[in-house]
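Let me begin by presenting the structure, written as structure tokens, before commenting on it.
One protein chain omitted, others in place.
For clarity, chains are labelled A and B in written order, and residue numbers in each chain start from 1.
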Amino acid sequence: MTQWDDIMTTHQDSFQVSTPHRGTYEITDKIEQIIHQSGIRMGVCQVFTHHTSASLILCENADPSVRSDLESFLHRLVPDSDPIYDHIQEGADDMPAHIRSILTNMDLSFPVTQGRSGLGTWQGVYLYEHRTQPHRRRVTVTIIGD
Amino acid sequence: MTQWDDIMTTHQDSFQVSTPHRGTYEITDKIEQIIHQSGIRMGVCQVFTHHTSASLILCENADPSVRSDLESFLHRLVPDSDPIYDHIQEGADDMPAHIRSILTNMDLSFPVTQGRSGLGTWQGVYLYEHRTQPHRRRVTVTIIGD
Partner (left out) sequence: MTQWDDIMTTHQDSFQVSTPHRGTYEITDKIEQIIHQSGIRMGVCQVFTHHTSASLILCENADPSVRSDLESFLHRLVPDSDPIYDHIQEGADDMPAHIRSILTNMDLSFPVTQGRSGLGTWQGVYLYEHRTQPHRRRVTVTIIGD
């Protein structure tokens, strides 16, 4: 247990991720770098993506088959071209992308401890592109603490 | 990248949402108004609903069919009157409402930037009522920053 009455700070930075196709793109190092630049030792790191067809997940970072199995699962759970969809003008993968984003979330928060992310050893942060075509996705990181 | 060593502030406010039936109710403007009142320029906005059968989602705010397709999907994924449920005393829609709330979450956070919500152009914040009967749902917004 630690508590500081030192000066509190807010630090905010944004970056873009190019996504050539549907899948997961690791952004852990980029976030760690922003935490380092903030100078904040203890607090909360809030990560956000400003879209409705891409999301942010924490996922096992050792075996890539975890992320391909996750994709197989989501592809079965939220099928492209599902006949229940009315919103089909933007492509067969658009409505599934909205649903997949809502199920896996566009926001993510975790502790900052001793000037670093408090992520577990096997936790990586990934931007999840749910559209099949290439996109550029914006991510904002806000760190609050002291 | 911006960083202020200005005075940090916490601002908190609550409001109620009347939900005549199952479905999504936009609360983006109400939250934007609370951010404005806070005077906070840069930070994090945390939104919370104090219930276990309603949730908060970020969803595409242009075409209403996105939200009706989402409802069709969730209705199929988490059927009312599913024979696997033991918790049926409060109605056929009660246990599905708990599960739908857990899958879509009761909490939501996003950045505050330049005194406004940092939501994407097409992102709206919606309270999702998962019960079929009318309810009143309480939402609390907490903004921290400077």
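Operating definition for what follows: a contact is a pair of C-beta atoms (placed from the backbone, for glycine too) under 8 Å apart; a residue touches a chain by one contact, two chains touch by 3 or more.
Predicted model only: the values in this text are computed from it and were never measured.
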item	value
Identified contact with the non-displayed chain, of B:Thr19, B:Asn61, B:Ser109 or B:Gln123	B:Ser109
In subunit A, positions touching the absent partner	1-5, 8, 42-44, 57-60, 63, 65-66, 68-70, 72-73, 76-77, 103-105, 108-111, 113, 118-123, 144-146
For subunit B, residues in touch with the removed chain	7-13, 37-38, 44, 46, 48-53, 77-78, 82, 84-87, 95, 98-99, 101-103, 105-107, 109, 138, 140, 142, 144
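Just so we're on the same page, only the chains that are shown with their structure count from here on.
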item	value
Mean-CA-position distance for subunit B and subunit A (Å)	19
